[in-house]
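Every protein chain except one is present and positioned as in the full complex.
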Amino acid sequence: MPLPPEFHELARRVNNWGRWGTEDELGTLNLITKEVVRQAARTVTDGHRIPLAVPLRQDGIQTGLIPGRVNPLHTMIAVNTGIFGPDTVVTSDDVVTMGLQAGTHWDGLSHVSHSGVLYNGRPADSVTAHGRAAFCGIDRVRHLVSRGVLLDVARARGMDRLPGEYAVTPDDLDAAEEQAGVRVRSGDIVLVRTGQIQRYLAGDREGYAFPSPGLSVRTPEWFHARDVAAVANDTLTFEVFPPEIEDGWMAVHALDLVEMGMPQGQNWDLEALSEACATEGRYAFLLCATPEPFSGGTGAPVAPVAVL
Amino acid sequence: MPLPPEFHELARRVNNWGRWGTEDELGTLNLITKEVVRQAARTVTDGHRIPLAVPLRQDGIQTGLIPGRVNPLHTMIAVNTGIFGPDTVVTSDDVVTMGLQAGTHWDGLSHVSHSGVLYNGRPADSVTAHGRAAFCGIDRVRHLVSRGVLLDVARARGMDRLPGEYAVTPDDLDAAEEQAGVRVRSGDIVLVRTGQIQRYLAGDREGYAFPSPGLSVRTPEWFHARDVAAVANDTLTFEVFPPEIEDGWMAVHALDLVEMGMPQGQNWDLEALSEACATEGRYAFLLCATPEPFSGGTGAPVAPVAVL
Amino acid sequence: MPLPPEFHELARRVNNWGRWGTEDELGTLNLITKEVVRQAARTVTDGHRIPLAVPLRQDGIQTGLIPGRVNPLHTMIAVNTGIFGPDTVVTSDDVVTMGLQAGTHWDGLSHVSHSGVLYNGRPADSVTAHGRAAFCGIDRVRHLVSRGVLLDVARARGMDRLPGEYAVTPDDLDAAEEQAGVRVRSGDIVLVRTGQIQRYLAGDREGYAFPSPGLSVRTPEWFHARDVAAVANDTLTFEVFPPEIEDGWMAVHALDLVEMGMPQGQNWDLEALSEACATEGRYAFLLCATPEPFSGGTGAPVAPVAVL
Partner (left out) sequence: MPLPPEFHELARRVNNWGRWGTEDELGTLNLITKEVVRQAARTVTDGHRIPLAVPLRQDGIQTGLIPGRVNPLHTMIAVNTGIFGPDTVVTSDDVVTMGLQAGTHWDGLSHVSHSGVLYNGRPADSVTAHGRAAFCGIDRVRHLVSRGVLLDVARARGMDRLPGEYAVTPDDLDAAEEQAGVRVRSGDIVLVRTGQIQRYLAGDREGYAFPSPGLSVRTPEWFHARDVAAVANDTLTFEVFPPEIEDGWMAVHALDLVEMGMPQGQNWDLEALSEACATEGRYAFLLCATPEPFSGGTGAPVAPVAVL
């Protein structure tokens, strides 16, 4: 089932290939300049910190819907073991097996390809079982700290939580931006709140996964126009699921990751941040969100923290 | 082999049990106040960011010295797989198995016990194979952002790298502080550079592991006097290894984690940071270093970033 | 909740501690003598082979009921990779993470303890996270080949499948033995068919797990009287579940493994074997069922085959 013409038209409009050179593997993260970071640091006026990661647990977010993407299996290799004798200092040590994208994570640019290519025209078959991602591995992102802006679409639309098949559109982003009272600008990391993660937090893992509100295929153009560095939200699928256009499975992923070269974040818990932003009447903050540097990973867990 | 009397005398002097209440599981991280974070944000004057994590690789830091603490085994569960047909958007996905303390990491307070107890007098047997750490799990640390201060002991002592069995003493910390021109204060995260990680970066994993320079059993008092929030360095063992006093295996771990309740970081790459600090003549910065929130983990990987 | 007096009385009657010496770690497997094996080989009259293992799959038997005992997660580390160049011979290679008792398996004698002891009075704390089972590890069983006898209780009772809470009693074993027309004798491996695994094979994993028919707390005496070497069945829980006597959780496990020193097998698919035995009117055969030799394992997967 080939991608529809509509997709290719959108792709043309948001494409960033070659913009930062033919060798570039960072995409829109290039937009986070020193000036952007200096400005981000200045947003810290109170000093409190809000964690945005969901705890990593064996009964976590994954339900088996995505085969092999397992929740963290956490086992012990030592429990109060005295390597140097039991009567002295003893240690406990653990091992984990998990999908790199099982919990709160960033998609690397190598996570998705279409028509045989990755971001910047790299061949898709540069990703292998043996070598993982030779280009655009998540380890290329050595730091990810910038200004974060919460676009609280659910709140802007007067809802606790967007309904299951709600496609967040550019109009929704405009409305949330207006409600936030802050202009999204180049190098920002935009956090789009749908409220969907409330389902997971309430114990409904299946309901959280599907159906899910999420970004419309028309939002990449909005992010491209603003030169956003990265976008994360509080859903499993990132984009609305089931998708809004026929034959358009994963179209937002392909536009963001392959065409624009913009990392996407999923399963972020934006509930406490939403409360804080509403209470304090401010929607911009310093965001620390560096992914774990797995060599050749197509994505990685992250423990993001908003500093207000 | 019981702990020597010397240990118990040191323990008495640095003990923080009850200081933040009988229920506390955070220890010295309580010292990171909003004011500390506001001040930390103000240290950002240039905006460049320096990553401090070592990339996570199968041929990484672990050599088998610590049984079971395996380097990341990174495997693929999908390579350009078209869940929705091969001609459309396809995805790659990965799974990893690793010791939580295999790479750049924080020790949680539950990592170590002695005499049957953890920090704040919690029973050591609250750590189990089945439930992991019931108290003081690394997931209690939901955010870890503060002012970082580099104490570049190697540079202060005029060496590229401290020799293998060098015990970093309070005098060394004083010298590095003077060289840095910054006073360590309450809530700071102190990064102690020995230069030892150069061995790993040069491919000598065995030489990196052992023998290793590291912190002396007399340093916990120094950190306690300054009310430091956490300490990390660029070694596998954190403390000098082999240890400086007989029967004193892991004594620094026990003093820091059990008595003081102060998290320790290991395998941090401080080389680029050392260069930058020396060049710019500044040793304080904003440090983003939140561990991955593994529920009940006795430690966790972290991707720390210094923002200057 | 201490074990009821009833348990202790049964335990006294089936206890084998010291029977094969104070150092013994094999228990009733000692009963498989050369003569037993010679006789077992003579049961092969036709030469066809019936596999008794359930295929190992990620969507396999485990449902999450037993935390951490994960189904096999099977991932690739190489897919047609040319270590020596892509144009020559290429290889594929795989890695698995699984609970050792996730599929068709043997419980080792170290799997269970009560009152602080394992089989033969060994201390329960000889099992550790760091060292696994120091005594009675499954790797002590270097070979497991003997005469197998199918006791087809479901068929003997005229049922396709025993109902969910059916406790298989000594009377049931007698009836199945009579129906089989073969006398169980010393060194035999007895396979007790309940038909419960039909639920799993039909896709009902939850119904397979619970409620489950299984062996009554009164059967260990029967096995002890006959000097059976090992017993396996076609359920997840082995014993009837929920248990038949209050406060008697896992009582059959404790009697078989701890008191008698008799290995137990679970999740064996006895359906095809049942058909073959009924058709051919014979219920004894050569059984090859050596567990994978995991050092210090408390159990291990097995791929049993009946040769008729």
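The chains carry the letters A, B and C, assigned in the order they are written, with residues numbered from 1 in each.
By definition in this document, contacts are C-beta pairs under 8 Å (C-beta built on N, C-alpha and C of every residue); 3 or more make two chains touch, one makes a residue touch a chain.
Keep in mind the model is a prediction, meaning the values are calculated, not measured.
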item: Partners of the unshown chain among those that are drawn; value: A, B, C
item: Contact partner of the left-out chain, one of C:10, C:112 or C:270; value: C:112
item: Sole residue of C:159, C:175, C:278 or C:303 that reaches the chain not shown, by the stated touch rule; value: C:303
item: Selected residue (touches chain absent from view) among C:36, C:61, C:153 or C:260; value: C:36
item: Hidden partner interface residues of subunit B, rising order; value: 58-59, 64, 67-68, 70, 73-79, 81, 92, 97, 128-130
item: Where the missing chain touches subunit A, by residue; value: 67-68, 73, 75-77, 79, 95, 97, 129-130
item: Contact footprint on subunit C, counting only the chain that is left out; value: 1-3, 33-38, 41-42, 44-51, 53-57, 66-70, 72, 74-80, 83-85, 87-101, 110-114, 124-125, 127-129, 132-133, 139, 142-145, 247, 249-251, 253-254, 286, 288, 290-299, 301-305, 307
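Keep in mind that, in the parts below, only the chains that are shown with their structure count from here on.
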item: Relative orientation of copies subunit A and subunit B, as a Cα rotation angle in degrees, nearest 5; value: 180
item: Interchain centroid distance [CA atoms averaged], subunit A/subunit B, Å; value: 27
item: Residues of subunit B whose C-beta touches two or more other chains; value: 67-68, 75-77, 79, 95, 97, 129
